[in-house]
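Note that this complex is displayed minus one protein chain, with the remaining chains in position.
By written order: A and B. Residues from 1 in each chain.
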Amino acid sequence: MTLRFRDLLALEPLSADELTFLLDQSRPFQTIQRNPLKKLATLRGKTVALAFFENSTRTRISFATAASRLGADTMNLQAEASSLKKGESLLDTVQTLNAMKPDCLVMRHASSGAADFVARHLDIPVINAGDGTHEHPSQGLLDALTIRDRLGTIENLNVTILGDLQHSRVARSNIHLLGKFGCRFTLCGPAMWVPQELEEIGAPGVSIRRVFRLEEALEDADVVLVLRVQTERMHEPSISNEDYVLGYQLNAERLRRAKPNALVLHPGPMNRGSEITPEVADGPQSCVLEQVTNGIAVRMALLFLLISGPAEDSAHPVANSAEESQPPRNRRSTDKKDLSHASD
Amino acid sequence: MLLIKNGRVLDPASKTDAAQDILLDGEKIAELAAPGRLAADHKNAPVFDATDLIVAPGFIDLHAHLREPGQESSETIETGTRAAARGGFTAVCCMPNTKPVNDNASVTRFILDRAKTAAGCRVWPIGAASVGSKGEAIAEIAAMKEAGIVAVSDDGKPIATAKLTRQVMEYCRSLDIPVIEHSEDVSLAAGAVMREGVTSSRLGLRGMPAAAESVCVARDVQLAELTGARLHVAHLSARASLEQVRFAKQRGLHVTCEVTPHHFTLIDEDVQYDSRYKMNPPLAAREDREALLAGLADGAVDAIATDHAPHEPALKDVEFDKAPFGILGFETALALSLELVHSGRLSLMRMIELFTTGPARVLGIERKIAPDQPADLTIFSTTREWTFDLKQSSSKSRNSPFDARRFKGAPIATIVAGRIIHRA
Partner (left out) sequence: MRIVEKAQLMSAPEIDRTLRRLAHQIVEKSGGTKHLALIGIRRRGVPLAQRIAEAMRGIDGVDVPVGTLDITLYRDDLSKVAPQAVLQSSDISFGVDQMDLVLVDDVLYTGRTIRAAMNGLFDLGRPQRVSLCVLIDRGHREMPIEAQFVGRTVQTSDTEIIEVRLREIDNEERVVLVDRQEP
């Protein structure tokens, strides 16, 4: 098993086998987190460019830590410090970064598809660390790894996702990953945030339903993914915190509707007392801190796999000489497009 | 003089479909007759051999953006009309959203002056409905009409309020000039970059519902009834909007509409973060496209219009949600329409109607191949195979999703006022 892709832009195009491979490849890095010496020299001399065009502390630190533990150097570009404010285009900015010869670009951007757009213009691997309301692939992977560690499987689970589904890239990545393993999804939140089209965003056959009563949505759940109610980003339309708490806050009493060992995941940062009560956030079913730890393992695996990249020398026994020298990019726009609806 | 020999003449106005020779004299059509039967002396006339080709009345594009004055880095009247001629158009109506806006007679005259010196097709300017297209005060419509506009529109956006739309309609009715509406409820469409649906949800792109268009069409149809004005719905994309137009036509209102080649060819599922698929109205759902195809065939749709909207590469090569709306249209319009003919969705005569008598009727003019008519003709092949190469486009811009598309059928010669302005 090898990756077909040289970028990680989304989980949607990945197969179950590829996703399993990525999760399996994260395991060795989980053990390294427990070593007294956590730093490797594997990517010594390599440079990872971190370009975060949207505020993010956790994901950026997680990627930076992953790079550092692999022995790679990082260059940091943050929106505040960048010349974007001076009117430079995204393309100019990343091409300037690329001219400093990093080996990989990790980017977050407020525009959906921004990583896809940048990857079309760069010759180095691009990892999408969150693009608008599209996907957040490393988050989807770390959530799945956390679930697999706790429940022993990610197959055929009942997954309930709570909150603003319409604007959640975390929800999309989770649906695209877990959906490939037969998981069934129940989406719950204020109706304006859970439009009907979401029931069809999965691959054919993936069961996604909307339920607007939280108690009902939690019935039989194996996993409850609580999304952050983002006060700093506009939910449209927004509803009052009081209404949200009344209808959709995950508290201990409501959680009892789920299976007894149901897991509670949250991508963070949490608004305690808003979408989740402290009791649940800190309770035995909560996986919040494991998610953070696993985030580093997943990101180490991604950096390792994408930077070690395709073989130039097929003489090595591990190498598969039949492999194409340039793996396709992980994005839809390379897919063969059929524009001929004229005959249908 | 010019003799067009051996062509198959297709003229919707007279329902002609026959092999005929056409003799042009100066800027007019002199005579047409069965092959070899011309009465007039034409011994010295140069001959255009149209064997195996279709000879049609000159194509009219009701909807284009030539970008001059003000955005000459994306297109000029010269490059735009040359691209139009290459696409088989003998006349294009250019929208007023230039910089400055064509909201007064001096801008109208500037455009017409530039068009005279350009080597391309005829230019028929459309004036702004409101001053600066800002939706506040009515523009100098009478003065612009005298200078040469053929319609009014605030295209790029709708006329701002129902009240102003009503007033513009009343005024334009008195001037006998159509009101072309970019139908969009701006509050429903705010911030949207594509059509709302499963694809927008999957891609995490903000979508506008079909209702953003149809709500506005419904409003305008009622205002057209109230005022008796000639309303033309631009770039209609949604099934629900077309139903409003059908309803209006049944009631005998002066309501017409146009559909673009990209809306009858592509759908929202084709959008994949590639800004060459971004236009407004956005690509619609599969069932909308089906409804448009039905309307094109049965007469509910009056015209095919390109909404040719060039943007220089630097503007389009950005994040999808930051890219401007609009794609090129002139050079692919006929070939995309012929795809419908080849697939049996449209008869060849009906297709020609949508490029000729259809748009002419919207503007209140005649379009036919007959003696004394302007010698504007579009000659094309239905069989020639070719590949659209964006790099070879006559437009200054490159924002087309149809690059490298294989086509069957192509414009061969475009004749304006008796002169061949383009020959493939």
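What to note about this one:
Note that in this section a residue touches a chain if its C-beta (ideal position, glycine included) is under 8 Å from a C-beta of that chain, and two chains touch if they have at least 3 such contacts.
Since the model is a prediction, treat every value here as computed from it, not as a measurement.
The chain not shown here is in contact, across the full complex, with A.
For the chain missing from the display, the contacting residue among A:F53, A:F117, A:W193 or A:F304 is A:F304, taking the whole complex into account. Per the touch definition above, the residue from A:Q25, A:S112, A:T160 or A:Q285 contacting the chain not shown is A:Q25.
Between the chain not shown and the residues A:S15, A:N35 or A:Q95, the one that touches is A:N35.
On the side of chain A, touch with the chain left out of the figure occurs at residues 1-3, 25, 27-29, 31-32, 35-43, 70, 301, 304-306, 308-313, 315-316, 318-320, 323, 327.
Note that only the chains that are shown with their structure count from here on.
If you average the CA atoms of chain A and of chain B, the two centres end up 44 Å from each other. Chain A contributes residues 12, 89-91, 109, 111-114, 116-117, 131-135, 166-167, 169, 172, 195, 197-198, 200-201, 331-333, 335, 337, 339-343 to its touches with chain B in the complex.
Residues 196-198, 200-205, 265-267, 270, 272-274, 286, 289, 314, 317-322, 339-340, 342-343, 345, 401-402, 405 of chain B are the ones touching chain A in the complex.
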